[in-house]
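Omission of a single protein chain aside, the complex is shown with its protein chains in their original locations.
In this document, chain identifiers A, B and C correspond to the written order of the chains, with residue numbering beginning at 1 in each.
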Amino acid sequence: MKIAVVGGGSTYTPELVKGLMEINDCVKIENVTFLDVKEAEEKFNVVFEFVKRMVKDKFKIEKTFDPKVAFDGADYIVFQFRPGMLSARINDEEIPLKYGLIGQETTGIGGFSAALRAFPLIEKYIELVEKYSKAFVINFTNPSGHITEFVLNYLKFDRFVGLCNIPINLLKNLSELIGCKIEDLFVKYYGLNHLTFLEKIFAKNEDVTQKIFQLLKMHLANVPGDFPADLIEILELYPSPYLRYYLFEKEMVEKLKKEGTRAKKVEKIEKDLLKLYESSDSIPQQLMLRGGSMYSTAAANLIKDLATNAGTIHIVNTKNNGAVTNIPNDYVLEIPCYVKANRVFPVSLGEADEFAVGLIHIVKMYERLTIEAYLYRSRKKALKALLLHPLGPGWQEAPKILDDILKANEKFIDLS
Amino acid sequence: MKIAVVGGGSTYTPELVKGLMEINDCVKIENVTFLDVKEAEEKFNVVFEFVKRMVKDKFKIEKTFDPKVAFDGADYIVFQFRPGMLSARINDEEIPLKYGLIGQETTGIGGFSAALRAFPLIEKYIELVEKYSKAFVINFTNPSGHITEFVLNYLKFDRFVGLCNIPINLLKNLSELIGCKIEDLFVKYYGLNHLTFLEKIFAKNEDVTQKIFQLLKMHLANVPGDFPADLIEILELYPSPYLRYYLFEKEMVEKLKKEGTRAKKVEKIEKDLLKLYESSDSIPQQLMLRGGSMYSTAAANLIKDLATNAGTIHIVNTKNNGAVTNIPNDYVLEIPCYVKANRVFPVSLGEADEFAVGLIHIVKMYERLTIEAYLYRSRKKALKALLLHPLGPGWQEAPKILDDILKANEKFIDLS
Amino acid sequence: MKIAVVGGGSTYTPELVKGLMEINDCVKIENVTFLDVKEAEEKFNVVFEFVKRMVKDKFKIEKTFDPKVAFDGADYIVFQFRPGMLSARINDEEIPLKYGLIGQETTGIGGFSAALRAFPLIEKYIELVEKYSKAFVINFTNPSGHITEFVLNYLKFDRFVGLCNIPINLLKNLSELIGCKIEDLFVKYYGLNHLTFLEKIFAKNEDVTQKIFQLLKMHLANVPGDFPADLIEILELYPSPYLRYYLFEKEMVEKLKKEGTRAKKVEKIEKDLLKLYESSDSIPQQLMLRGGSMYSTAAANLIKDLATNAGTIHIVNTKNNGAVTNIPNDYVLEIPCYVKANRVFPVSLGEADEFAVGLIHIVKMYERLTIEAYLYRSRKKALKALLLHPLGPGWQEAPKILDDILKANEKFIDLS
Partner (left out) sequence: MKIAVVGGGSTYTPELVKGLMEINDCVKIENVTFLDVKEAEEKFNVVFEFVKRMVKDKFKIEKTFDPKVAFDGADYIVFQFRPGMLSARINDEEIPLKYGLIGQETTGIGGFSAALRAFPLIEKYIELVEKYSKAFVINFTNPSGHITEFVLNYLKFDRFVGLCNIPINLLKNLSELIGCKIEDLFVKYYGLNHLTFLEKIFAKNEDVTQKIFQLLKMHLANVPGDFPADLIEILELYPSPYLRYYLFEKEMVEKLKKEGTRAKKVEKIEKDLLKLYESSDSIPQQLMLRGGSMYSTAAANLIKDLATNAGTIHIVNTKNNGAVTNIPNDYVLEIPCYVKANRVFPVSLGEADEFAVGLIHIVKMYERLTIEAYLYRSRKKALKALLLHPLGPGWQEAPKILDDILKANEKFIDLS
């Protein structure tokens, strides 16, 4: 089995490699090829040398700047690149804040600029994946929801899922709260990436939703700055933590302004991490600060289960295909899927809650307008997308913020 | 033919009566019975005496406080009552403003409190309509969208449409812009009441959409305070004027704060009007200030065309029933319908635009949560509704604003 | 206005021309160009000369074998050609009978072979219509349901409706039964061409369904050989007369065997008609024997109403587009449409009856398999189509009957 990793120079790479080493007994990895861009060469070298020391001779690893070399004959490809690297993310987060809007790299306007920057690269890579391989692609590149919508519904490439580390962490937390194994759980969980809703939890044949909601409520009450304790009771849903940007928009904007953007902090963490990578043989504690906990477990386990015809459930971003019956079949959703035959099959969940349905539709339409803004190089569609998003600007600010975003990303995208 | 008017003491009544007098040749009205509540008796008397002078002996008119008397044997019933009268509307508009939110009687939080106040009365009246008549009901009571959703989908009473004076004014304006008769037009127009979108216009077999959009653009450019001139070009849609609350939320809140609410102004106009009604025999010019232009034309023509099997098109609020193919069949929408057999049949329009689809879904889900808050007397659902609306409060303000609304409307609604 | 008629040599042409003469005051026809094929030249000449004497100088008429000449600048095009002329129809009707199956030119296996013969010609003509005109096409060529499905869903040409003379005759009969004008009626009528169902009838705002069904029942009881009197009562539907092939399969096969096919009779009628056309100046009584009563009225009125933005209802074959809510949007159905803006807009009808739904689906799937058999030149799909049709052969006979059909039509279609 050959695995290719796009964005191999990422500081996440060591964790991914650790995950791959753990599944190696099961799936017999022969080759892992890391791909990155010239601009990231220095960082890429540091990470690769560190990974080399980790892997030893467990499997062959390679480093390349040529997608053909990476994709050729690959069985699984992981997309974890950040278009424009961290400096671009800083813009994604700071431009909206200037206008009093949420500055966040996936939700709201930050996700909009990140998506516009990602689409041309995703389009190019998917073309090359199709040309050189029959690989199945697992995407972590943000904003993962937009990108999966783009690939499945617009590029019509279907060996592709969007993955996120939130579901696996959620399941882990739930299993710990209830005292069972992750495999004992089944959840009615659905939504768009970073806009998901947990509606029901079953553990060992028992509907434990109310029990868990009570536990979560108590738990939340003790975590200052977290969701308020009675949120779950009001919504009758446990939402993604990113819902705070919708429910606490003003407060979050204030917080981001005061504390500075996440991008700036990550920049500092990355520098420290790279220094540690230069000198160590095992993954440093500090990687935890980087976020993305259990990212490697999610990716490696999905590859293992795809490759071994496992018949397990993974929560991934894929086309709804009937799973949520009051959402159109073609919407890409983050939902539990049965993993078999090197494919993912959504599992029927019935109807989604009205609160969730309202938000899912408006944000999906925003996603599609964003995608079409790219595809048709349409400034109009871009403005429509911005105006539609519940966290987006009003008419007065929309053109200005769009100009700022286009200017900051002019190397990546040109609408005219 | 007997017509009943619920809210007969409204200052609109004379205009409605004028409309009925105009269709009288066609439809042979025998009796028009006006119903109102004791609290409005004084005003009701003034209006009724004025109407008596208008009608002379064209048809019989009656005044009653008893719904049985009004509905018994009625063929058409017009709902134009305002639950709680103007003083309640003042609350609808002022409470949200206190929290920096849009204060408007149909859109946003003002519509929410108006709806909660209207539901119990609507429920009671519909029960009596069913009991005493086979009448078809035409609703003008605000918020008309919520109420039609409630009646068609929750009360399951189907001889009911919601009517608004915006579509008829729009068609009149379009026909003047293009220089043709209203009957020469056909429009692809859809949405929720006060959240509608005009996507295509045909005049005498020609697609005049671009031509009209250009004319409207020029027109808009000359009307300060109106939509900006390039709005239609960006959206590729001509929206309801109420969309300004979404696109110019901040600016509109400022404007409302500065200028005072509409309710206050209307209070003043009403007083003047009533004084004029006392002394005159024909409709005073000042009624125009009251708003609701062409309201009587819309209602009277709909009654005429229903009664005469006319085969004309009216834009009304009714169940989608397949007309807009990418919106669920059961959503109540404001759409063009073929009027025949004393019924309205939506006419197939194809797909709605993505921008419109996003807003329609989120506001429809908010409408349904509001309705369910009433039906289940559920504070939870009420909060969910408030949190979901794009113009609604965040988590911090939602419980406070709900408390204020419930307190102000405690005579009408109790969630507990 | 220019009108083109494909299959101008048809013996129906004079009736069509009569219809066009009747609408001429309204729509100002400038030119009617008749197109036919060389093989039909002799007949074409006779018909054209007769038509010339009819029209005099009311409008200009032309005769051509060149589609470019006919289509160039046309506003409306009528397809009324019979691919392979009557001799081919004889095969359509006789081959199935050999195998004990219904021999009929539209329903069952006769429709299958007629469709396969028509598709390549329709494909060619539609290409030329698009190339040389912006015309709207009205199709009478049989089997009209298959052909409209093919044009709208596979060729994706949308200025096209399938027309049939059954609905207009039905409405005429209903209006006579009830004693009102056709315009006073509104019907819930739906299905595939020649597989339609009348479920509700409204006359002047009254639901007269039960009254009409009782009248029809009495009427049927007096017409030997017709549907049995209690059929409508059992089905709670008044079906197309062609449903007899489904409900009386055995009896109809016997009848066809005994009486000989319709094609043979028509052949005789046509000969007589042509002789009369040679010598007369006005339409001979004998044309009534030809069938297709009111065909010209249906076509001419549709052209008139399309051209004059009339806002009337016509029953035509077009995409469902939501009108029947429990049938997919993309199925071509025969349904009432609002005619406006030179287009047809289906009018919402609600749910179809279960009996109708079952038959509509299976016959639609058969239609699509037939179309795909042509498009992919697939013998497999052709066999699947035959095996699926409720009036089709079993496994043993299917390949033989397919061979016979392909052999008889080898000039038109080759699957291999």
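General observations
The rule is short, and it goes like this: contacts are C-beta pairs under 8 Å (C-beta built on N, C-alpha and C of every residue); 3 or more make two chains touch, one makes a residue touch a chain.
Note that the structure is predicted; figures quoted are calculated from it, not measured.
Partners of the chain left out, restricted to shown chains and counted across the full complex, are A, C.
Within the set C:236, C:259, C:278 or C:414, the residue that contacts the chain not displayed is C:236. Contact with the chain that does not appear here is found for just one residue of C:121, C:369 or C:413, C:369.
Although one chain is hidden here, its contacts on chain C can still be listed: residues 228, 231, 233-236, 247-251, 326, 328, 354-355, 357-359, 361-366, 368-369, 372, 380, 383-384, 387-388, 390, 394-396.
Think of the hidden chain as still there; on chain A it touches residues 183-184, 186, 202, 204-207, 306-307, 309, 311-313, 321-325, 329, 338, 340-343, 345-350.
Methods note: only the chains that are shown with their structure count from here on.
If you average the Cα atoms of chain A and of chain C, the two centres end up 55 Å apart.
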